[in-house]
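Heads up, one of the protein chains got dropped from this complex, but the rest are sitting where they should.
Chains here go by letter, A, B and C, matching the order in which they are written, and residues are numbered from 1 within each.
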Amino acid sequence: MKKPWNVGLIGCGFMGRAHSNAYRKVGNFFDLAHQPVLKAACARTRSDVTAFAERWGYESTETDWRRLIDRKDIDAIDICTPNDTHREIALAAAAAGKAILCEKPLARTAAEGADMVAAVERHKVPNIVWYNYRRVPAVTLAKQLIDAGRLGKIFHYRAVFLQDWTIAAELPQGGAGLWRLDKNVAGSGVTGDLLAHCIDTAMWLNGGIDCVTAMTETFVKERKHNLTGKVEPVGIDDACAFLARFGNGSLGTFESTRYARGHKALYTFEINGEHASIRWDLHDLHRLEFFDHKDESIVRGWRSIHVTDREMPYMAHWWVPGLQIGYEHSFVHQVADFLNGLAEGRAAAPTFREAQHTQHVCDAVLQSASSRQWVDVPSD
Amino acid sequence: MKKPWNVGLIGCGFMGRAHSNAYRKVGNFFDLAHQPVLKAACARTRSDVTAFAERWGYESTETDWRRLIDRKDIDAIDICTPNDTHREIALAAAAAGKAILCEKPLARTAAEGADMVAAVERHKVPNIVWYNYRRVPAVTLAKQLIDAGRLGKIFHYRAVFLQDWTIAAELPQGGAGLWRLDKNVAGSGVTGDLLAHCIDTAMWLNGGIDCVTAMTETFVKERKHNLTGKVEPVGIDDACAFLARFGNGSLGTFESTRYARGHKALYTFEINGEHASIRWDLHDLHRLEFFDHKDESIVRGWRSIHVTDREMPYMAHWWVPGLQIGYEHSFVHQVADFLNGLAEGRAAAPTFREAQHTQHVCDAVLQSASSRQWVDVPSD
Amino acid sequence: MKKPWNVGLIGCGFMGRAHSNAYRKVGNFFDLAHQPVLKAACARTRSDVTAFAERWGYESTETDWRRLIDRKDIDAIDICTPNDTHREIALAAAAAGKAILCEKPLARTAAEGADMVAAVERHKVPNIVWYNYRRVPAVTLAKQLIDAGRLGKIFHYRAVFLQDWTIAAELPQGGAGLWRLDKNVAGSGVTGDLLAHCIDTAMWLNGGIDCVTAMTETFVKERKHNLTGKVEPVGIDDACAFLARFGNGSLGTFESTRYARGHKALYTFEINGEHASIRWDLHDLHRLEFFDHKDESIVRGWRSIHVTDREMPYMAHWWVPGLQIGYEHSFVHQVADFLNGLAEGRAAAPTFREAQHTQHVCDAVLQSASSRQWVDVPSD
Partner (left out) sequence: MKKPWNVGLIGCGFMGRAHSNAYRKVGNFFDLAHQPVLKAACARTRSDVTAFAERWGYESTETDWRRLIDRKDIDAIDICTPNDTHREIALAAAAAGKAILCEKPLARTAAEGADMVAAVERHKVPNIVWYNYRRVPAVTLAKQLIDAGRLGKIFHYRAVFLQDWTIAAELPQGGAGLWRLDKNVAGSGVTGDLLAHCIDTAMWLNGGIDCVTAMTETFVKERKHNLTGKVEPVGIDDACAFLARFGNGSLGTFESTRYARGHKALYTFEINGEHASIRWDLHDLHRLEFFDHKDESIVRGWRSIHVTDREMPYMAHWWVPGLQIGYEHSFVHQVADFLNGLAEGRAAAPTFREAQHTQHVCDAVLQSASSRQWVDVPSD
């Protein structure tokens, strides 16, 4: 008999949907000791949260997140709200002894993140950040190949995350759906939103980053603000690129923008080692490109691995070879891993502490873009 | 308030999982008048059906499909059993006034299919066959482009469905998971299993097929049979290819095999028209390739459309541009369309009658392979 | 010191250019005992042949091919004229003891081809047919892999050659540049022009073809004829598809058309064996796709081999890895191989006799399309 695990979800937007779907599906495909129960959903607007709860089958609703955290029947708090609220909610949830699953980035700044790390560690609550791309099967397979030494010494890492949805100057900033353009709420632009994913994956696959030099640009300088109704300066970085040196001696290049016409959510990375190289692309997330120099010379080439076989990470839980899964499944895998960790008394990655490393890199990147200097990344 | 719609599912294998997942998810993503209720699951083995029901949340179980059909609390029967049982179950379900959702192919032969069409039409029960690939968004988009006249007069249609999972001569035939190799159960090999999909899509996109010439091959002539324990002749077609003439004057080529090393489930089709051409590939099902001769000559080329935007079929219900869905979603779309049809009093395609056209083509193909003659396809 | 080898070229069109370029370049890149000398060019129109000779550096010109063949200073006759002249020229050239390099297809029919084979064998003159695609390095590499047993038992062969240049009904037939649409001159449409290439490669890679069933279509039934000025019936096949059984037990599918919108010269083939599969595509002729089932399961995938390394066929003669060659180089390779054969006293493939096998298949295909029956291919 499975043990119920009661989730209280805060924030009923895009991520609220992605997480709810994961909680509902995970038990159908994974054998777990716990069964997630959609206990309560929370959002500020009554009608919104009611409709959301009905659609997803939440048993109850709240409009004040503090009340949700006070409830005794909640085991875990899932933070799906905009970045400016992460710290406050996490501190309260940790104090209340709840497990915490927090959307990425952990916080707007490393300073906020540090408080959050301290809180979950002081209160010893299970915690994780939703850097979901680690659990796309092709990305997990990349990790396995690297850990198995298939690449040998690493020379290069490069990643981009390219979008094109904010090119129109008429697009306003702020408010529902557009808070990512409001610096006060988001903390930064593409750096915290998109590069944070790239940085998390990079350090997971290739270890820590020592130092960076960066540039940012805000192409559209002013936009109407939805909350004030006035044209206001845009504070976020529309684009950010940086060079990095990893602790293992390899070189990194990173770039993100929302002004790359033709790319919807093109997150790609490539890693070049002495013996082999790997590439991945979010637009075809079910494939991994792999080049192995050990192949015989006349048949050496980049292989396109269709990551749908049972032997491949997570895939024994789904369909049959050749039948692809999609974006949403990465969240299901994260819930499965988190619950397995819970059952076995170990933390599933990335914890707040691990995600805090990404905060440090983001801060260093933004500081470098501002100072026009190389900036060292604090090791903690 | 949504109207409950009680499903009784027969067969708890691969397709039972795919359909159950669709019933569970559809209400989270689509606004429908009906809410599917997983009322009862049915399989011959008690332990199997119990485990399945628990995993998927079925309220009850049966081990005799006749008992399931007798139940008054069941609105719809979903037939996920091997092909040799489709006819008998469907006839009983129709007589009981149940809606019927039947896995493809409709039956082993057109003769069986004819009885099934007659039954559902006599009893006027809603009915549909799970040719799910029609509802992959990229395929539906192909249909829209063709119907909008973007291709003009059609000259060519070509499709293949290539797999490689039966190459090993040691693989046995028959029994759970391997009934597709047992001619008595499956009716045919790749023709009914794989080409049926190709034929269904082809006639949906390009109209009826007039005549065919075909060849089949059984590469491994004998395999151990799991039910008898003896080495027995293999009766199915391991591979089948045929040429076709469509009613609209275009030419078709079709091929399927389970001996195409390197292909797991490579269903591809291409259609060439006077003005434009389209290609699709199940291994990257979220993309559609499109060539438009009306483009200016210096920038003419095949476009790779990442079918993830809100304007594209079904995609407004899922995530955001750039984030792909997968195989399982085609089943969700089919349930959504079926329930919308139910609410609006119209049939969702393909009905048994429409799927019977595919049976006729399959029969003609097998007959041609046997007689080494061109065979006309009956129009009904 | 190299031995001069005097070429007399008949026909100054597209193929005349391709061959002349090959003769001029071969000595710069290959070490050969012979040096081709562009001795004489021949075409019916004085002004044409003069301009051609000047551009390519031919030492002399003729307007009557019989006079060219009579010349003592000519070692080899290159036949680049339309198909209806191949037989007559070849017979005269053989009788005069000239080596013969004949454009493909060998002839309009197997009957014509038989005379040509008999002539070159009776007079013991070196002879070859320009099935140039065998000598695209990626295709030659495919041959090496197959001959080395990398694929194991072969199950399937499929090839298409798709073009789109005759879709417009306004396009006339006949005369310079359009003789390929004139059945009297060309013998057939896509069968002799395009499928002949596919068949030649197929039998080279996979052995002989036993029997075929085919269909052809002429989409535009009448076109203005450039020589008569009148609208006349179109006699050629605009499209042709056929199924084949190879002598080794594998199945083949072949298709060609000039009505596949979006494809300029898309010749592709794929061959599936027990252990491995291969794909090639003329639109990216410098790549070979290879799938090896012996790869470890988690990194198994189609490899895209960039065929530009020194170890790969012919490539040590060109540039450096990563720098591709193109279409024209296949002709250079054919001249190099022919001259190496000449120096070593052995025939370079395909000889007239070998090319005659393709004529037999083409005849069988056209006969099958006409009779709507399977047709056996004569073994000689």
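FYI, a contact is a pair of C-beta atoms (placed from the backbone, for glycine too) under 8 Å apart; a residue touches a chain by one contact, two chains touch by 3 or more.
All of these numbers come straight from a predicted model, not from anything done at the bench.
*Asks:* Check each of C:R55, C:R122, C:R346 or C:R372 against the chain that is not shown and name the one that touches it.
*Replies:* C:R55
*Asks:* Out of C:A118, C:L171, C:L266 or C:A347, which touches the unshown chain?
*Replies:* Hidden-chain contact among the options goes to C:L266.
*Asks:* So which bits of chain B touch the chain we can't see?
*Replies:* These residues of chain B touch the chain that is not shown: 141, 144-145, 288, 290, 292, 295, 297-306, 309, 311-312.
*Asks:* Given the full complex, what residues of chain A touch the hidden partner chain?
*Replies:* Answer for chain A: residues 151, 155-156, 158, 160, 162, 164, 167, 213-215, 217, 219, 239, 241-243, 245, 249, 251, 253, 255, 257, 259-263, 272-277, 291, 293, 302, 372-374 touch the chain left out.
*Asks:* Considering the whole complex, not just the chains shown, which residues of chain C touch the missing one?
*Replies:* Listed in rising order, the touching residues are 14, 17-18, 20-21, 24-25, 27-28, 55-56, 163, 165, 263-266, 282-287, 306, 308-309, 318-329.
As a working rule, only the chains that are shown with their structure count from here on.
*Asks:* How many angstrom lie between the CA centroids of chain A and chain C, rounded to a whole number?
*Replies:* Roughly 55 Å separates the two chain centres.
*Asks:* Chain A to chain B: how many Å between their CA centres?
*Replies:* 36
*Asks:* Rounded to the nearest whole Å, what is the centre-to-centre distance of chain B and chain C, using the mean of the C-alpha atoms as each centre?
*Replies:* A distance of 42 Å separates the two centres.
*Asks:* I need the residues of chain B touching at least two other chains; which ones are they?
*Replies:* Residues 263.
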